[in-house]
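Have a look at the structure below, then the notes.
A single protein chain has been omitted from the complex, and every remaining protein chain is retained in its original position.
So that you can tell them apart, the chains are marked A and B in the order they are listed, and the count of residues begins at 1 in each.
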Amino acid sequence: MAATLQIQTDGKGLYEITDRVHEVIASMEVDDGVCVVFVQHTSASLTIQENADPSARRDLEGWMERSVPEGQPEFTHTMEGADDMPSHIRSMLTDVSLSIPIVDGRLTLGTWQGIYLFEHRAESHRRRVVVQALGA
Amino acid sequence: MAATLQIQTDGKGLYEITDRVHEVIASMEVDDGVCVVFVQHTSASLTIQENADPSARRDLEGWMERSVPEGQPEFTHTMEGADDMPSHIRSMLTDVSLSIPIVDGRLTLGTWQGIYLFEHRAESHRRRVVVQALGA
Partner (left out) sequence: MAATLQIQTDGKGLYEITDRVHEVIASMEVDDGVCVVFVQHTSASLTIQENADPSARRDLEGWMERSVPEGQPEFTHTMEGADDMPSHIRSMLTDVSLSIPIVDGRLTLGTWQGIYLFEHRAESHRRRVVVQALGA
């Protein structure tokens, strides 16, 4: 069973989608299995990160901005703007798919783990994330 | 069900394997499930990236070359050459396994997503990639 989430983004940054994934998984009634989360883009990605303190999120975003900066003179793939190529690199460094065990019908996320969509483009986008439950 | 692809590489770079993965999955006749792609090496890796414009691919390769350069004086694991240690680091930063949902018998890749083997060694290699379909 699979469902597709539509995530509206509004510029670069981490968007928490934990509750929406929980909701989909709960509706699928899989007791023992795995949840696969898959983003259908190459300029937005996934990561599991601390969801307690927003300062961690801001620092992750800031580190990416400094470590994979826009405007590198070597870039040739720039037709869609200065954030185009950094988006692909940032996606490559994070995750396109996550596999999370389901035990007793629940995702086995740790206490402080949240699931995030990482939007790498400056403009607003509607992103597609496939959420699947496999098992019985 | 699992099959092992043999991918012949000829130096560093991204090698698209999307069609070969599609082919294996089609032969396995899984309608609703997950495709696991797994590379059996630590100096070559996997990534899902834009497959429309080759300039994106070249820029990803160039960024890796600049950001995880050969010849770092701190390296001690250099017996197999200057590309040895950067290969392991580049593998660590990308993916060893990918999980892609299968819905109605097809991989749910986005419009512009291609599956790539990322060869990190300068010499030619025959790489092994396990492709598996799980489900019913």
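In the analysis below, a contact is a pair of C-beta atoms (placed from the backbone, for glycine too) under 8 Å apart; a residue touches a chain by one contact, two chains touch by 3 or more.
Predicted, not measured: the structure shown is a model, and the values here were computed from it.
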item: Identified contact with the non-displayed chain, of A:Ala2, A:Ile17 or A:Val34; value: A:Val34
item: Touching residues (missing chain, whole complex) on chain B; value: 1-2, 34, 36, 38-43, 68, 72, 74-77, 79, 85, 88-89, 91-93, 95-99, 128, 130, 132, 134
item: Those residues of chain A which, in the complete complex, touch the missing chain; value: 32-34, 47-50, 53, 55-56, 58-60, 62-63, 66, 93-95, 98-101, 103, 108-113, 134-135
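Throughout what follows, only the chains that are shown with their structure count from here on.
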item: Approximate Å spacing (C-alpha centroids) for the pair chain A, chain B; value: 20
